[in-house]
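Note that one protein chain is taken out, while the other chains of the complex remain in position.
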Amino acid sequence: MKTVTADQIREISGVDTRKCMKCGRCSASCPAYDEMDIRPHQFISYVQNGNIEPLMNSKSISKCLSCFACVERCPRNVKPAKVIEAVRVSVLRQRGETILSADEMPELLDENMPQQLLMSAFRKYKK
Amino acid sequence: MQRIGVFVCHCGTNIAATVDVKRVAETLLKEPGVVHAEDYQYMCSEAGQKLIGDAIKEKQLTGIVVCSCSPRMHENTFRKAAERYGINPYLVEIANIREQCSWIHKDKEEATEKAIILGRAAVAKVMLNAPLQAGTSPVTKRALVIGGGIAGIQTALDIADAGFEVDIVERTPSIGGRMSQLDKTFPTLDCAACILTPKMVEANAHEKITLFTWSEVEKVGGFVGDFKVDIRKKARYVDMDKCTGCGECQAKCPNKKTPNEFNRGLNNRSAIYTPFAQAIPNVPVIDKNACTYLKTGKCGVCAKICKAGAINYEAQDEIITREYGAIVVATGFDTIKLDKFNEYGYNTNKDVITSLELERLMNAAGPTGGHVVRPSNGEDPKTIVFVQCVGSRDTTCRGKTYCSKICCMYTAKQAMLLKDHYPWLDIHVFYIDVRTPGKNFDEFYRRAVEEYDVDYIKGQVGKVSEAENGRLLVQASDLLDNRQIKMEADLVVLATAIEPNEGVRRIASMLTASIDTNDFLTEAHAKLRPVESPTAGIFLSGVCQGPKDIPETVAQAGAAASKVIGLLSKDHLVTNPCTAKCNQVYCNGCSNCEKVCPYGAISYDEQMVIRFGARETTRVATVNTALCQGCGACTVACPSGAMDLQGFSNRQILAEVDAICR
Partner (left out) sequence: MIYSYFPGCTLKNKAKDLDLYARESAKALGFELEEIPEWQCCGGVYPLASDEIATKLPSVRALADAKSKGQDLITVCSACHHVIKRVNDDMANVNDIQTRVNNYMGLDEPYLGETTVLHYLEVLRDRVGFDELAKKVTNPLTGRKIGAYYGCLLLRPSATMQFDDPENPTILEDFIRAIGAEPVVYAMRNECCGGYVSLKAKDQAESMVDRVLSSAKAKGAEELITACPLCMYNLTKNCKGEGMKVSYFTELLAEALGIKEVQS
């Protein structure tokens, strides 16, 4: 997998990581915090420091729920969810990279699943 | 024939690093009328001013151009120098080649070119300058202080001690302000009441100080040295002269359902009330929105039991007009409303309180007699969580961009006092940064950590909600341990951002005093004139100018007082001669100028005017130069070109434009 640059993450996310004042309200709000190896506030810090590779290999990118609690409560308008998304799409846009393949689907399906779930999961996990 | 001297300042490297000052001087020397040009490292210094003086004598200069910093900074310096060396101060022009040139450009070639153009414009203007004579206006030797908190009280006492009369206008029923609500004060832990109430008594007893409590400033007219102010004395319904302050009326008032403002709504008060026991004056007011008698005509209990016969339900608001030489704004602050921060549960959970509410709970004279309890059920708390920066340092539409400055210190104070009273308490403080600049401040905060075992956690709280057992559930981050915390607490204290008191915009616009984007009053110069408003005769004291603690407020209050004393000590003030002037031959009596004048300086009357050799009586404008502030609005509004501003005449401005476009 080819590591993208911090500038590319900033461009895709539209986030200016310099605005972060490291208060930690994103990580205080995140409902997926305990599932993540790299936490929302660290995403901002890693991008600011140009350290993108660990982010691209992080399981956090499949754990973020896009629930926007971090966006809502950030006092500096930094939008951590957009940075996590930018890292995720930077992985998925590369040839052969996917978090969810069509082959695993039959095993994951159950009869009650709404179409919305399948659609959302494909949009988030596959290109 | 004019003989102009040009003086180009390096301002150290501020100008010289970006502008070729030698070339500016050499080029401007070639301008018609210029007979002298030189550059120097610091033109505002003694040596620099002497260069100007020497040139005035040697070259018989008739006008001076100084290419330097903003005229706001040093125009006065150079005008005084010119006067000292024998030429009219209004024959000096400043070309601002620092703020408007060197500081904003990087390319030296371009900046030099621009500096030359700005200098050339100033030369063109000064060629048309006329010597002006400043007039004088008398000074009313009395000051008005708006706001009766610690800032207003200290300013008033200092002015009064110098022998001048001072009026304090306070909109609540008592002086004392925010400080009277506090328990103890950092960093020395004196009790607020012990150090404030003697000052309140002193202000009340001082023969030079008049208190107008339960009063508001209604209208401000006039100008520095001669303000005319209407003060609305709101109907108190209690006769100040008769009332003995026995308190019987408050005890017997049957209507006790109004949230107590002084206790931040933690309990209720009666309809007739003094905000607190040590109130000054110790005379209650009747809240007309709460009083049963005033609303329905039934009740009248207070009137019946008042032995002094002080109750007067017929009382009306009263407007009194007073004259002042100077006005001090000391309107203070409030905590912001927390409606946009519902993740902290302030509006939905009684056990989530602001720091100011905690002060009332800790205060021996507070609603619980100083016993800190959970407001929801009156039980003793075991775990208390403090949240810093609630609404401060927030660039979203929810909060304030600035640091409220006092929270780190009062939180450390509250935590230590709580531990003193209740050593078993578990106290956690969530912080972004702990900011404690100040004498003995950091030592104070460290004491909370090292001696009192207060748990400081670098991180923030995301959400406070009700736990299933009825306690509070605090979800937060600990950035140093890289963990998310879910902690139960009994009381959550929000270090709520502070903002200028409500109504400050109204006061500022009455005074034509400028305010910043956060509604703090602007000082005339951030460093060199920190207690003066840019509007002459208006001074600033306390938090109305920016967040500050009590020591700083008292220091600033004294500084504002000394500026007021300096002003009131003069019998006359020199007025700015750059005022508007009406050429009545051209005036067509349209009234446009009168309408746009923000100072009420223009009036119209019938006058005999000679036009084209014929006498006629016609309606024309006249400028009262004592009121005119030289803003120039009338000259723009005038359709016939009759209005002109002395020192900034239309001819001069067009000459500048021509010089720039040449």
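Letters A and B name the chains as they come in the text, with residue numbers starting at 1 for each one.
By our rule, contacts are C-beta pairs under 8 Å (C-beta built on N, C-alpha and C of every residue); 3 or more make two chains touch, one makes a residue touch a chain.
Predicted, not measured: the structure shown is a model, and the values here were computed from it.
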Exercise. Considering the whole complex, which of B:13, B:188, B:342 or B:569 touches the chain not shown?
Worked result: B:342
Problem set entry | Hidden partner chain, touching residue among A:6, A:21 or A:89 | A:89
For this session: Provide the residue numbers of chain A that touch the chain removed from this figure.
Result: 11-14, 31-32, 35, 62-63, 65-69, 71-72, 81-82, 85-86, 89, 99-100, 108, 110, 112-121, 123-125
Seminar exercise, completed: Had the left-out chain been drawn, it would touch chain B at residues 341-343, 347-348, 397, 463, 465-468, 473
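Heads up, the rule we're going with is that only the chains that are shown with their structure count from here on.
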Exercise. Any idea how many Å lie between the Cα centroids of chain A and chain B?
Worked result: 46
Seminar exercise, completed: Listed in rising order, the residues of chain A that touch chain B in the complex are 19, 21-30, 33-34, 39, 41-42, 69, 72-77
Exercise. Which bits of chain B are touching chain A when the two form their complex?
Worked result: 343, 389, 393-396, 398-399, 432, 458-463, 475-479, 482, 484
